[in-house]
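Removed: one protein chain of the complex. Kept in place: all other protein chains.
Right, chain A next:
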Amino acid sequence: MAEPVLEVHDLHVTFSTEGGLVPAVDGIDFAVAPGETLAIVGESGSGKSVSSAAVMGLLPSNADVTGEVLLDGRELIGLPNDELRKIRGNDIAMVFQDALSALNPYYSVGWQVAEAYRLHHDVSKKKAHQRAIEMLDKVGIPDAARRADGYPHEFSGGMRQRVVIAMALVNDPRVLIADEPTTALDVTVQAQIMQLLEDVQAEFGTAMVLISHDLGVVAEVADDVLVMYAGRAAERGTVRDLFYRAAHPYSLGLLGAMPRVDVPPKLRLTTIPGSPPTPGSITTGCAFQPRCAYTDRVGERCITERPELTPRPGEGDHEAACHLGRRPSDV
């Protein structure tokens, strides 16, 4: 792997609420290099979106963030807001899940893309508008010069997501965080949008952090995968590690719940019993233990001892946080 452009070490995010302290992210590490894609996978509430917001410094004031977020080796946590502002949208940009609500309904899409450019470049409005049209054209909006004057509600879902992507890429960011960029779209449009993201990534050498619960998309575009569960890393490795050598029972559960074309259609999709724990409710042992099918094979350790990410012998950088030493399927 090339020198990473974004590194996150031991990231903790704790929200102080009226009900007490809620640890949403409890120590995760990841890194992503230029041109590479890291997928962060997990159920709702696993802390994946909170992690990305923490990287951007976009969390509300009741969130306490500790750890390291390094952009080209420069620590972002604790930077004054003014400095962070210069990085947001410029070095690290974001693509959101729901393009309709992510775009401001009161301004034309061209204006919104141009604004992103003007916030980081000292140029005239006219220049910025030209740049916006150029960008809208690049993300595949037909007749961009005319459509730039349109408002978000006049665009289809896929076109709106293209606008959001144009807005994110207008400053040629080093890192692109895509938070479930295709969840709100039709399946056919999903494929187009993912293709677009891959194309621009290849063209600009952008490092991409893809947050998703769609393993199909992940298999398609990711280089590395981080599986998150209850605010912690369950498994980390290359996309091949996850799909061919998944080591954590939770990852196996996710894979089993994914529809596939290469298995006989009579085989039922499996589900993971139970539901994810509320953040902070499991303080000792493995957070996945109550839902785990393999606890019997390990015994008490699952309840008393929290598993740490440990390298899988002979599998490079592949790591899993599970007391079960062998691959579950071999047991």
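We adopt the following convention: contacts are C-beta pairs under 8 Å (C-beta built on N, C-alpha and C of every residue); 3 or more make two chains touch, one makes a residue touch a chain; residues count from 1.
Keep in mind that, in the parts below, contacts and distances are computed from a predicted model.
Student: What is the protein name, per UniProt, of the chain that does not appear here: "Alpha-D-ribose 1-methylphosphonate 5-phosphate C-P lyase", "Cytochrome c oxidase subunit IV", "Hydroxymethylpyrimidine ABC transporter, transmembrane component" or "Peptide/nickel transport system permease protein"?
Tutor: "Peptide/nickel transport system permease protein"
Student: Using the touch definition from the top, which of A:Y151, A:F204, A:F243 or A:Y294 touches the missing chain?
Tutor: Candidates A:Y151, A:F204, A:F243 or A:Y294; residue touching the omitted chain: A:Y151.
Student: Touching the left-out chain: which of A:M167, A:M208 or A:I272?
Tutor: The one listed residue touching the chain not shown is A:M167.
Student: Could you tell which one of A:H12, A:R85, A:H213 or A:R240 touches the chain left off the display?
Tutor: Considering all chains, including the one not shown, the answer is A:R85.
Student: At which residues does chain A meet the chain that is not included here?
Tutor: Touch set of chain A with respect to the missing chain: 56, 58, 81-82, 85-90, 93-94, 96, 98, 101-108, 115-116, 119-120, 151, 153-154, 164, 167.
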